[in-house]
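As structure tokens, the structure follows; a few thoughts come after it.
Apart from one protein chain that is not included, each protein chain of the complex appears where it belongs.
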Amino acid sequence: MNGQIRRQFSIRHMQTALGFLLALMLTISTARAGSPVNPAYAEPDKPGLPASNMQLDPQRVALVVVDPQNDFLDENGVAWGVVGKSVTEHNVVQHLEDLFKAAKSNDLPVFISPHYYYPHDHTWEFEGALEKVMHSIGMFDRPGPLDVNGLEGSGADFVQRYKPYLNDGKTVIASPHKVYGPEQNDLVLQLRKQRIDQVILAGMSSNLCVESHMRELLEAGFEVAVVKDATAGAIIPEGDGYLAALINFRMMANAVWTTDEAVNRMEALGR
Amino acid sequence: MNGQIRRQFSIRHMQTALGFLLALMLTISTARAGSPVNPAYAEPDKPGLPASNMQLDPQRVALVVVDPQNDFLDENGVAWGVVGKSVTEHNVVQHLEDLFKAAKSNDLPVFISPHYYYPHDHTWEFEGALEKVMHSIGMFDRPGPLDVNGLEGSGADFVQRYKPYLNDGKTVIASPHKVYGPEQNDLVLQLRKQRIDQVILAGMSSNLCVESHMRELLEAGFEVAVVKDATAGAIIPEGDGYLAALINFRMMANAVWTTDEAVNRMEALGR
Amino acid sequence: MNGQIRRQFSIRHMQTALGFLLALMLTISTARAGSPVNPAYAEPDKPGLPASNMQLDPQRVALVVVDPQNDFLDENGVAWGVVGKSVTEHNVVQHLEDLFKAAKSNDLPVFISPHYYYPHDHTWEFEGALEKVMHSIGMFDRPGPLDVNGLEGSGADFVQRYKPYLNDGKTVIASPHKVYGPEQNDLVLQLRKQRIDQVILAGMSSNLCVESHMRELLEAGFEVAVVKDATAGAIIPEGDGYLAALINFRMMANAVWTTDEAVNRMEALGR
Partner (left out) sequence: MNGQIRRQFSIRHMQTALGFLLALMLTISTARAGSPVNPAYAEPDKPGLPASNMQLDPQRVALVVVDPQNDFLDENGVAWGVVGKSVTEHNVVQHLEDLFKAAKSNDLPVFISPHYYYPHDHTWEFEGALEKVMHSIGMFDRPGPLDVNGLEGSGADFVQRYKPYLNDGKTVIASPHKVYGPEQNDLVLQLRKQRIDQVILAGMSSNLCVESHMRELLEAGFEVAVVKDATAGAIIPEGDGYLAALINFRMMANAVWTTDEAVNRMEALGR
């Protein structure tokens, strides 16, 4: 920028920039003074970011759970080796059931976005890194889009203890997503056809499918509250997927809650 | 799962699961034995994930740069306070120019996905955390979609040193994205109308707009190579945005390159 | 289908199929007996299709106008030669103003989805038939996405008499759509960020951009009422665009209204 323009620019933005920095520095000091923070998993209740003001509308909110399937959540699932530690640490299997129970007992609509791969998916001509892994280990495999043989109890199947909630004739099971987000399934339409504006989001895995669902739902104009201990991520040499997700949830979502907080808010809806 | 089903499940998946775990453990040992790895920024050349096999097709590849604007990349920009450290550390301003220069000198198509906010955007009824911040600090502000008064040299303007590359009559400037991803602009269409299948992706900021672009381009069926040192992220108490992005780039993209590697690959295209 | 299966199939569907046919035949007879119907423009108040039950929600409805621009609506516009007859016949220029006036006087949100082409759009490698025409006649041309020189009063500009409604500081002007639908602009997001679920849709041209907007808004889960005499279409040797649109509006939209009916419903909202 040349001199004159730069000056205008500086003058125009200095106040806001300074204000933002000051606010952040104050927050940083507070956070750091408050307690020896583990920088990787900093406390969300001492944020530098603006606090959430998301308020649930009883007529407009739903629970959306991504990939509540054995390959992620059962110790025999093909991905357990990389996600099991995080699933166990956050008690995800129990927390997801807590969310299902709270939603159903308060008559909240529940939507599932599952993940399946069919033989024709294995002929794709290119894939990202974890797509390759999912294909190579047979994750979420089914014999075809119109074939449910072998689904019962397989890695692609829903976790057994969730089935009473999923098979109650009310839960909407969307078509499968195929990469990570809901861009290729009918989740958004199903939500809108029930006049849903707000989503309580949980499931697997945190930085891949859950985060891609969060991002796409934000782009589609939903308010999204992510339940941070009802999701878990892969921990591999390239990094801690849960850590990545947590950072992005905090920066991007309309709210980040614990399972307890999500359950309490569902209970308080008075539906 | 009941006993019989669980057994079938176990038998079916044990081999693949064990194989995956063994492969990972081997990789982990190698990575850990090789050198004292900083777990936060582990080396991508010692991956547990499958190596990239992305090969550029000279007729099908383009450079896409997200938000090469002053508010992110100029020390007077309103976001410099939170991204400046990361921008400086990765030498992003220079690296983006290196990419523009390599693309143009090799006749590679270049696309920009910019970010602008107009007065009506400030009336939105709900926003995520960083959306609130961007609105409150006047980031990327313009007086209206059909009004470019004050744009020149402002925080919303392109970085001055990039303008010769952007104003050459060939670079495609897409409409602005409005949250983080390209879902609301014409980037994907512009790429497809030029028969582009492969994207070399860079710009700002790493875990927000760049990552949302990566994710949406993957869902739209592009091959995406992210240039990891031609992007940077906010470092705030809630976490290190660059770290989050790096983890997700490695897990999700078709390739993760340095600027040097991206430039070399563009030079080798022989266009 | 083999014999046994065919029988099951027949039995299962015969009742509904017969019922539907009977209902239709009755309707057809009524329609035909009622008056000498011009089959091309049959009366919507004697439908074979189910009647609309769309009720406007005062807090959730907006007016969306597509392409209220000179190239379509001014006698000097480049498309006037093919759309002028239909525009005049349906009194579209006045009807669009009636809609703007009713929306504004009842404090209804108004959104515009405009159409612009920039020099880089003219380098697309392939186009459909009418895309080719639009590009070749310089329709909606502007010198660039960040350049509004020459816009004032040009074919790409908004019709002069609408400007007081569009420039009131409240109307949302979305980014341009680039083919026919809003898939490449921010219209859907802007609507959702204002918590809009219902759209009163009008503008130009009927079977191209307006119909593509209707279809995409339906897929995005909006209720859409099309104002059938606040839109018009090209009449060319290949067919009457308005006729095609009218058939599809009736089959697909949640409601099809006249301008009078739309205005009355806006007046009745009590906002």
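So that you can tell them apart, the chains are marked A, B and C in the order they are listed, and the count of residues begins at 1 in each.
As a working rule, contacts are C-beta pairs under 8 Å (C-beta built on N, C-alpha and C of every residue); 3 or more make two chains touch, one makes a residue touch a chain.
Remember, it's a predicted structure, so these values are computed and weren't measured experimentally.
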Handout entry: Neighbouring shown chains of the undisplayed chain, as defined at the top
Key = A, B, C
Handout entry: Residue, one of B:V188, B:L208, B:A225 or B:M266, that touches the chain absent here
Key = B:V188
Fill in the blank from the handout: Touch with the missing chain holds, among B:D74, B:E183 or B:E219, for B:E219
Completion exercise
Per the touch rule stated above, chain C touches the missing chain via residues 1-2, 5-6, 8-10, 12-14, 16-17, 19-21, 24, 27-28, 31, 39-40, 42, 44, 46-50, 52, 54, 70-71, 74, 76-78, 80-82, 126-130, 132-133, 136-138, 152-155, 157, 160, 179-181, 183-184, 207-208, 211-212, 215-216, 218-220, 223-224, 234, 236-241, 243-248, 250-254
Practice task
Pick out the residues on chain B that sit against the missing chain.
Solution key: 188-189, 191-193, 195, 197, 219-222
Handout entry: Interface with the unshown chain - residue positions in chain A
Key = 118-121, 123-126, 144-148, 151, 169-176, 178-179, 183-186, 188-190, 193-195
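The rule we apply is simple: only the chains that are shown with their structure count from here on.
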Practice task
With over half of the numbers shared counting as same, classify the chain A/chain C interface as same or different.
Solution key: same
Practice task
Could you please state the distance in Å, as a whole number, between where the Cα atoms of chain A are centred and where those of chain C are centred?
Solution key: 36
Handout entry: chain A: positions in contact with at least two other chains
Key = 219-220
